[in-house]
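The complex appears here without one of its protein chains, the remainder shown in place.
And then chain A:
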């Protein structure tokens, strides 16, 4: 823990039940719950990740997906440095919604926000469900808008850590110094002992990357 620490405020947006909370749960606790309660308002979680010579602390805002909660979203993406815009690869409507979110972020959020487009529930396609959002379509959107793009499964854990890793790599380190003050002030640390080492995720198989 002597390495430099960068805090990243990250927000998850996307239609209800696409698996935002599940992605966070996978990333933070390497766990999956079949019946996850819908997020009411938003949930806040943190996770620290070692990346070579520095540590990144993700401050994750997991928002509610239902349409009517959209007016609350600015509260959460305010000052966010990164966003995961999540859709469900088996639900075309959720991809339309993802487009809207990207647009809104581009217009309303911090100018240099890093956005990752995430197509979740890939495992369902692999186990026979019909894919409804074509890979190319999503890739097109990503390249047009300059987004990171991943297809993931929170259930199997596939590609989840990679999303966060990619964001971690894109965050300019400079903010690390700026954010350093104030770290020691609070007595409370969440998930201090369940860190994910993303360097391992790069080489080894993704799901087993948690070193807790």
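We take it that contacts are C-beta pairs under 8 Å (C-beta built on N, C-alpha and C of every residue); 3 or more make two chains touch, one makes a residue touch a chain; residues count from 1.
Keep this in mind: contacts and distances are computed from a predicted model.
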{"item": "Per UniProt, the name of the complex member that is left out, chosen from \"DNA-directed RNA polymerase II subunit RPB3\", \"KLTH0E05412p\", \"NEDD8-activating enzyme E1 catalytic subunit\" or \"tRNA methyltransferase\"", "value": "\"KLTH0E05412p\""}
{"item": "Identified contact with the non-displayed chain, of A:42, A:125 or A:166", "value": "A:42"}
{"item": "Touching residues (missing chain, whole complex) on chain A", "value": "9, 16-17, 33-42, 44, 46, 59, 61, 64-66, 68-72, 74-76, 78, 100, 103-104, 107-108, 182, 185-188, 190"}
